[in-house]
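Here the complex is missing one protein chain, while the rest keep their positions.
So, subunit A:
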Amino acid sequence: MSDLQPVARKIYDSCGHDHQKLYAANELLPFVPSRDQHELVAAINELLGRGYLRTLKQGDAYVYKFVSKDEVDRTRNLTPDEALVYQHIESAAREGIWSKTLKARTNLHPTVLTRCLKTLETHRYIKSIKSVKFPTRKIYMLWDLTPTIEVTGGPWFTDAELDADFINALLVAIERFVTARSFPKQKPGVAGMVVVFEAGYTGYPTLSDITQWVKNSNLTEVELSEADIKALLEVLIYDGKLERVIGGTAYKAIRKVEGAVKQGVTEAPCGRCPVFDLCNEDGPINAANCVYFEKWLAEI
């Protein structure tokens, strides 16, 4: 701060705490003790030069935005090239910027650019992230920002990879929750009898019930919206574990048949035979010399 002239310092001290607010030039004038336009211009120039102020265009007019002191300190030590790269990365905000775009915008030589990025990364000013949409691209953003959902791909992704374990755990938990509410408790005395709710029963869990339960259950710290839960329920339906009831508003588990027997064709060796297409009565593979039959018949 000490490097600033008194006027410039006064302006920065008065307004610099708000980094979001935009100021037009005449809005800064009251902070100049002499109310002198020339003095203001000199001060603005000084602030701009030192990196405390940034110009933005709003419509046709130029407006100014103050930069925090940390950031100023950060950029101060950078070489001009690095500062340029830093600025472009910063302007991309939470979306991140692709290295190729960066090169086109800055017009720097590839080796220079690489060197700049490396320095910035080692200083922990920027970081490279992976995008779900373009997994092969190198995308940079400021160190302290979190990427947007478009980049991360939503709750199902961890490090731009679909988190299968997380999804499966949720699927199992939700299935259990719905199953517990789909069938009545066994009545005492009639053991072994399969009991179901009567037709028109309305107590099956709805989407919002399930979402609420997931929220309250501490299953995950990730915020899951109803749409996310719905996607999970869809998958469970496609897995044949749940079904929609009451006009599609609620969900019910499908009873698992205990000790279910396999299908005729898949239990016999032919249904699972890897060389089924080659099997021919007169061919080298046939029913008489089939090893799978041999094994299967021995399993009695």
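General observations
In this section, contacts are C-beta pairs under 8 Å (C-beta built on N, C-alpha and C of every residue); 3 or more make two chains touch, one makes a residue touch a chain; residues count from 1.
Throughout what follows, contacts and distances are computed from a predicted model.
Only one chain is not pictured, and the protein name UniProt records for it, out of "Translation initiation factor eIF2B subunit epsilon", "DNA-directed RNA polymerase III subunit RPC3", "D-2-hydroxyglutarate dehydrogenase" or "Small ribosomal subunit protein mS29", is "DNA-directed RNA polymerase III subunit RPC3".
Within the full complex, the residue among A:W98, A:W143, A:F197 or A:W213 touching the omitted chain is A:F197. Check A:N45, A:S128 or A:N286 against the missing chain and you find that the one touching it is A:N286. Although one chain is hidden here, its contacts on subunit A can still be listed: residues 156, 161-162, 164, 167, 184-185, 187, 190, 193-203, 231-232, 234-235, 237-240, 243-245, 254-255, 257, 260, 262-268, 270-272, 276, 279, 281, 286-288, 290, 293, 297, 300.
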